[in-house]
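To start, I am sharing the structure in question, which I have written as structure tokens.
Only one protein chain is missing from this complex, and each of the others stays in its spot.
Note that the chains are named A and B in the order they appear, and that numbering of residues resets to 1 at the start of each chain.
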Amino acid sequence: MRDDILWELQADKVKDYLRRSQRLDGRALTDYRPFTLQLDFSKNAHGSCRVQLGKTDVIVGVKMDVAEPYPDTPDEGSITVGAEFTPLASPVFEPGPPDQNATELARVVDRCIRESKALDFKKLVIEEGSKVWFVFIDIYVANDCGNLFDASSLGALGALLNTKVPKLEDGKVVKGEYAGRLEVSKMPLLTTFAKIENSIVLDPALDEEKAMDARLSIGTTEERLISAMQKGLGGSFKQAEIEQCIDIAFEKSEELRDGLRKALKG
Amino acid sequence: MNSRLVIPGELVTEKRMKLGPHVFVEKGKIYSDTLGLVKMERGVVRVVPLQGKYMPKANDVVVGIVVAEEYSFYIIDINSFYYSFLPKEEIKLPLKKGSIVSAKIARVNEINEVSLSNIRVLHGGEIIPIAPTRVPRVIGKNASMLKLLQHGTKCAIIVGMNGWVWAKGREENIRLLKKALQKIERESHLSNLTLKIQKMLSSKEADKV
Partner (left out) sequence: MADEEYRRVDGRKVDELRPIKIIPSVLSRAEGSAYIEWGQNKALAAVFGPREALPQHIQNPTKALVNYVYRMATFSVPDRKSPKPGRREIEISKVSGEALEKAIFVERFPNTTIDIYVHIFDSNAGTRCAALTAASVALADAGIPMRDLVAACAVGRANGKIILDPCKDEEDASDAVDMPLAIMPRTKEVVLLQMDGLISKEDWKKAFEFGLKGCLEVYEIQKRALKHRYEALARTEQKAIKAVDKQLMDAAESLER
């Protein structure tokens, strides 16, 4: 048994503050924590990005590989998202294969990107029916201080925008040589809310996560479309609350996109 | 007072001195076993660690949190190597997960397991974690610093030797206490700390109760 008892004790305080519409760290209810992005973190990856959102620290890498297409979509490549909550990230994470939480995170990030059509899977075909690109997106959580969803989706998008397509010769990858950038036509991102009693906050920090009854992640694009949604935990949301969250997600995700655009330029 | 910063395995002195905590001798020379500051006083050399876990000692007062309840005992986290067990017969009222207690360490066996005594249940308030290595400074000589903090912030305070400080008081006073603790943690290697904090909380304030 290993516990996070000090953080859990903070939960009551988080609730006290929220009853007065205040957050423990002084943020407004719909503020993101400050974040930094480091693109091209790993040279061996085809694309990579390290995200620090507050003290949460996530490293995402992309590898492209040649594979056979799925039988039902012979004219499409695909993406695969994996997530590992490394034991570096928290005293309560254990080494081992991904648990339910890591699997959920990976799948939600996957849907957010996949359904936005940011990647045109048809353009990932090398030889129809036999050879396509698979884009492996692997997420490593290095420090968990809350809201792994948004940090991971931001890292995944950053890594994709940074991805170089390997050069092919006779259908095989030539190591260290590239044929160009991966085409990413949109910027899908998750924005996550925590419901704590009757309050809803954006970008929950770890103490707020210990207090939250329910979680809602909304994947949005810059065209104000929704590409994925995921409600988590035992609590619930009302329709009006969800609608409000969608509007906030459209607006606040732009701050993350601006950060990405800046990082891409500089 | 400027003390020298040393890392594990670094030479502290080649002189012959009495050994205090966190130093060891090899081939007649004295080395540090930890990251810390060298102190030499009255022929005794020691290293004051800057990091590290609480090592339980008999008669220490610690602050603990109930993390689980079993049939006949509670499991208490005391911010050390292992959980401690508290038999239910030793307390009158039932506790639950998250309940805060203070206790005296009655015994520590050879494998650092502790038995708790003098249990006090602390109602309300909160835990402010500080580095266990800084606790002696938060208490001060003859508890001078602790008294100052209690008077200056009007908070009820129990300083656990394990680095957990329990405090209860008005919100703005707790905030002041947190700032003062932060200052002590950061400046714990400096001399005249009590005077500085006293100045901070103002001497007038300390006279009142």
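Simple rule for what comes next: contacts are C-beta pairs under 8 Å (C-beta built on N, C-alpha and C of every residue); 3 or more make two chains touch, one makes a residue touch a chain.
These figures come from a predicted structure and were not determined experimentally.
J.: Which shown chains does the hidden chain touch?
T.: Its contacts among the visible chains are A, B.
J.: Using the definition of touch stated at the top, determine which of A:142, A:168, A:226 or A:246 touches the missing chain.
T.: Result: among the candidates, A:142 touches the missing chain.
J.: Counting contacts across the full complex, list the positions on subunit B that touch the omitted chain.
T.: 5, 7-10, 22, 24, 26, 31, 33-35, 49-53, 81-83, 110-112, 133, 152-154, 172-173, 175-176, 179-180, 182-183, 186-187, 189, 199-202, 204-205
J.: If you put the missing chain back, which residues of subunit A would it touch?
T.: So the residues of subunit A touching the missing chain come out as 1-2, 41-46, 48, 55, 57, 59, 61-63, 65, 82, 84, 86-91, 95, 97, 136, 138, 140, 142-145, 175-176.
One rule holds in what follows: only the chains that are shown with their structure count from here on.
J.: Indicate the whole-number Å distance between the mean C-alpha point of subunit A and the mean C-alpha point of subunit B.
T.: Computed value for the inter-centroid distance: 40 Å.
J.: If you look only at subunit B, which of its residues touch subunit A in the complex?
T.: 65, 67-68, 75, 77, 83, 98, 100, 126-127, 129
J.: In the complex, go through subunit A and note every residue touching subunit B.
T.: Subunit A residues touching subunit B: 1, 3, 5-6, 8-9, 13.
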